[in-house]
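With one protein chain held back, the other chains of the complex are shown just where they sit.
Read from first to last, the chains carry the letters A, B and C; within each, the first residue is number 1.
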Amino acid sequence: MTSLDLLLILSGLTTLAGFAFGNHRAYPWLAGIVLTAQIVILASMPLPMAAGFGFEMFGHPVGWQMDGFGRFFALITLGAALASVAYTGGEWGERYAAGGKNLRWLHGALAGNVLAMLLLLASGDLIAFFIGWELTSWAGFLLMAQGGERALRAAMRYVPYAMAGAMAVLGGLVLSLTWTGTLDLSQLVMLVPGLANWKLALLLALFGTGFAIKMGLLPVHLWQTPAYAEAPGAATAFLGAISSRMGLFGFGLLLVKLITLTRLADLSFIDGLFSARDLIEWVAALTIVLPTFTALKQNDARYLLAWHGIGQSGYMLLGLVIGDATGSAGGLLHVFNHATYQAALVLSVFAVMHRTGTADLNSMGGLVTRMPLTFLVMLLGIIGLAGLPPMNGFVSKWLIYRSLMIEGRPLLFLMTVLGTLGTILSVYKLIHNTFLGQLRAEHEQIREAPWSMLVPMLALVALAFVTGVAPGLALNYVNEAQAALGLPVMAHTLGGVESPRGSLDMLWIVGVLFAGFGIGALLFYGAGGRSKRIHQLDNYAGGHFLSADVRYQYSDHFYAGLMHRIGPLYRGSFTQMEAALASANDLLASLMQAWYRQAVPALTLLIATVLGLAWMIWR
Amino acid sequence: MTEFTLYTFLAASLGLIAIGIGGVILSRNLFRIVLALSIAEAGGNLLLVLIGFRHDAIAPIIEPGRALTTMVDSIPQAMVLTSIVIGAGVQALALALAIRARASYGTLDMGIMRARMEADINRVAGAESAASLHAPASSSTLLTERKA
Amino acid sequence: MLTRYSALIFAAGLAFMLFVLFSGLPLGAPGMVVGQAVLDRAPAEVGAANIVTAVVLGYRGIDTMGELAILFAAATAIGLVLGRSRGSRHCPPAIQPGGFILRAGNDMLFPLLLVVGLYIILHGHLTPGGGFQGGVVLAAAFVLPVLARPTDMPSHAAMAWIEGLAGAAFILTGMAALAYDRAFLAPLLGTGEMGALVSAGTLPILYLAVGLKVGAELASLLLSLTEEGGD
Partner (left out) sequence: MNHSVLALVPALPLLASFLLPLVPGAARRLVGPLTLLAVAFIGLNLWPLVQTEPMVLAVGDFAPPLGITFYADSVSALFVIAVALVTLVLWPWSGSDAGNLDRKQSLTLILAGACGGLAVSGDLFNVYVFYELAAVASFGLAAGARTAAAQIATFRYVVIGSLCSLLALLGITLIYVQTGTVNLAHLAQLAPLKLHNPLGLAAFFMILLGLGVKAELFLVNTWAPDVYATAEARVSGLLAGLVSKLALLAVVRLLVLIFPLPEARDALLLLGMLGILSGEFAAFRARDVKRMLAWSSIAQLGAAFVAFAIPGPAGLAAGLAVALHHLLVKPALFLLADRWGGSLAQITGAARNSPVSAGLFVLFILSMLGVPPLPGFWAKYLLLSGLAAQPEGLWWLAGAIILLTTVVEAVYLFRVIGALYGRDHTVTPKTQSATAVIGSGVFAAVLLAVAFSAPLLALPLNRMAVQMADSAAYIARVLPPVLPGVAP
């Protein structure tokens, strides 16, 4: 038995245990221990590691093998699962079970997701890949459907998307088999780049559609927000952190390994003006900008974060497709970074929800005095999400910006900057409307979130901070992934990058940052440290006289001025497109039913017989 | 039998088939539909006998003492026997169904019966009839997340 | 309107298509590949003077078994549809009995029909006719009295026994060949003398089974419909 077998068996057992006694108090502990053990096993596994099992189907071997690229994603998966499981361990899980929901299903589905993803990430051929892909999709569905009626509806909306994606991947699988005669990834790597241009384009379209749907790329992103946002808290964190990254994993395999980026650039559309590579880069860029600005309009914290999840994936794909050492490292590192702070943010939102019972940004405020630690988590989280130092989000975004500039993509760079602008605006809305300003009367009695929830949140932001200060820790695994994909490997130090094309040393930056804070503090206190403490209810008065019993919170119509300018640009085109598709589908369905409701089927039979005979006779 | 008669028979059998099928389509009355079916089947059977016919032959029965001469093909004759029996069974069953349906619905009109059947099926299933949906069928799945 | 015209046009079209198909064929002078071989070999292999019978019960015996089953299935299905419990004697209420002429005619015809039916069945391997034709005559013999005396229905139970046993006899005769290490439905007992009543081996037995089965089946089928009509 190889250590990969052990890893998968442990996951399988956790899944069974989750379904069997996930409602037991001890289960989160058990799962946590197993997940930790799995992380250790995975991290210490020599690569590439083949599984001891496998079978042959219709003459094609089906097997599993973990390489550096898969391990990078697998580690994040296990980590996200660990944080989510820990989060459910205490009060949150009790409240969940008390609400009439079934913890066993939640835990089973969560562990099932991990198993499915590990199978996907370790696949050694396209059949194994597809098995993992489908399992991931439907385990994801199971997890999404756990949160009650609204979640079920959101999950239902996911169904056509997931199936369309799976079928596109299956179509690609079948075509690669037809054209190359093999399904083994190691052989496909050699054979696929040699295919004719139109075949490559078709493969790209099929596989790409599948992966894009999973990733939530424009224009097939609509399912993701409600499905992720409505899931139960721990599940939302897990889904938001890693689930849709499976699409990125697929893109990595497809674009970099199978088709290769050079062949991708050959696939040109308008007389060489616009290549498939440009297309993907622009899709990624638009995915950064549009969902980010949609997030800006959200009034539900969960939806806001889910929209950002879509937007951030654009950075990852963009970095990967640029394909130089710096950019691809940035893109991959962003997967990890995003997982850390996104999970922390989601968990903090659900911690607030746990206490206040709402995620509506218009009905909260001022909670900083009641939930300071949760506030800290969210603060650090949004710094990461906005891509500012000292959090890790800065490092990955810096790498991507850097690569865009060096590789000469100024327009794309502009788009990423625009996206970052939108991110900053909307995360400020998030933290302001939740924690800042005046405390609402109904929230006077709120207490800090319980430790069972705080610990995973704090651990996640701590991780985000540490890897922000010392990105070299994460970059080790990134390099491994780059090597496994055949990308140029970015040399790095503990603090960042050291190369003639541009250096970054986070240790220095953070040092300078904190030194700056220190100097500021020295100046402040040296100048006497004069400050005046006012009541929380005074902080919006702005000179107006308001008595203490009148609450005044600028949360509704946040950014009213900005929205006055850019509001007309929101068209809801994608929603309309989806609705149009659904209507067309309905029309077709009615037409087809008409066939089965005909009054005189014998007549159509007669007509068809005559026409068929005519065809056969005078063909 | 001359060539002409043979072709008359062919035309007759094909005509019977066409008339039968046309009758099935054009009748609304269940009993007439069954009649039309049996006409069409008669045409088919006639055709089947016809193809075994030989100009210069006798019926396929050996009479002791008579010299062996050419005989018509006996296999289509056996087949037509089978086909007639099948037709009889099916038509009797169809008649029985028509009788029962008339007892239940009080009519023999296919159009009315079909509508009643449709209504019955929908009633049993507790479903609205498809013709009277007030919203597209998919509205319960794809479009729910549109913000109201 | 559209339905009517298109039905007429396309029905004519179908007839035309079929005419095109069949008119090119050698009508009146068929190729007779297997047919000729059967004509040549049947007297020696089966021994029935009526070659059609040799085909129906010998060469294509399984088809005949299928036919019997179809009749049985139809009768059973009709019983199921019309909803009488098997064996129950359901008397249709208040039907006028037939007049004197009908009754007297029936009394005279009944034995005649019986004899004619059985004759046709038993000479099926010699002369035109056979189990199916004779069976229909038998059925008529049993349905006729119902017209004359509607209250006096023949017993369903007896019918069921004849149906079942006759059908079983056909299949069991076929299976008997297995005991002689022959194939299913192989003709046994030798061919006999061509043209004699006792000839053609097991064929008369099979035809008797067929005749009884068809007679009972058709009679019960007609009776079921009659009973229902009386409601």
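Keep in mind that, in the parts below, a residue touches a chain if its C-beta (ideal position, glycine included) is under 8 Å from a C-beta of that chain, and two chains touch if they have at least 3 such contacts.
None of the values given here were measured: they were computed from a predicted structure.
Visitor: Where does the absent chain make contact, in terms of the chains shown?
Guide: A, B, C
Visitor: Considering the whole complex, which of C:S6, C:T76, C:T127 or C:T226 touches the chain not shown?
Guide: From the options C:S6, C:T76, C:T127 or C:T226, the contact with the absent chain belongs to C:T76.
Visitor: Considering the whole complex, which of A:L6, A:L30, A:M45 or A:M163 touches the chain not shown?
Guide: Residue touching the chain left out of view: A:M163.
Visitor: Could I get the residues of chain B that touch the absent chain, sorted low to high?
Guide: 17, 20-21, 24, 30, 33, 37, 40-41, 44, 47-48, 51, 75-76, 79, 82-83, 86-87, 89-91, 93-94, 97-98, 100-101, 104-105, 113-114, 116-117, 120-122, 124-130, 133, 137-138, 140-142
Visitor: To test your reading of the contact rule: which positions on chain C touch the chain that is missing from view?
Guide: Answer for chain C: residues 17-18, 21-22, 24-27, 30-38, 40-41, 45, 58-63, 65-70, 72-74, 76-81, 83-88, 160-161, 163-165, 167-168, 171-172, 174-175, 177-178, 181-187 touch the chain left out.
Visitor: Under the stated touch rule, tell me which residues of chain A contact the chain that is not displayed.
Guide: 55-58, 127, 130-131, 134-135, 138, 145, 148-149, 152, 155-156, 159-160, 162-164, 167-168, 170-171, 174-175, 177-178, 585-586, 588-593, 595-596, 598, 601-602, 604-605, 608-609, 612-613, 616-619
Just so we're on the same page, only the chains that are shown with their structure count from here on.
Visitor: Could you see whether A-B or A-C has the larger number of C-beta contact pairs?
Guide: Higher C-beta contact count between the two pairs: A-B.
Visitor: Averaging over Cα atoms per chain, report the distance between chain A and chain B in Å.
Guide: Distance between chain centres: 61 Å.
Visitor: Residues touching two or more other chains, restricted to chain A: which are they?
Guide: 600, 603, 606
Visitor: Using the touch rule from the top of the page, what residues of chain B touch 2 or more other chains?
Guide: Chain B, residues with two or more chain partners: 21, 25.
Visitor: Which bits of chain B are touching chain C when the two form their complex?
Guide: Spelled out, the residues of chain B in touch with chain C are 1, 3, 6-7, 10-11, 14-15, 17-19, 21-22, 25-26, 47, 50-55, 59-64, 71, 73-79, 81-82, 84-86, 88-90, 92-93, 95-97, 99-100, 103.
Visitor: Could you pull out which chain A residues touch chain C in their complex?
Guide: Contacts found on chain A: 600, 603, 606-607, 609-610, 613-614, 617.
Visitor: How about chain C: which of its residues touch chain B in the complex?
Guide: So the residues of chain C touching chain B come out as 3-4, 7-8, 11-12, 14-15, 18-19, 22-23, 25, 27-30, 32, 34-36, 38-39, 42-43, 49-52, 54-56, 59-60, 63-64, 66-67, 70-71, 73-75, 77-78, 81-83, 126-128, 132, 194-195, 214, 218, 221, 224-225, 228-229, 231.
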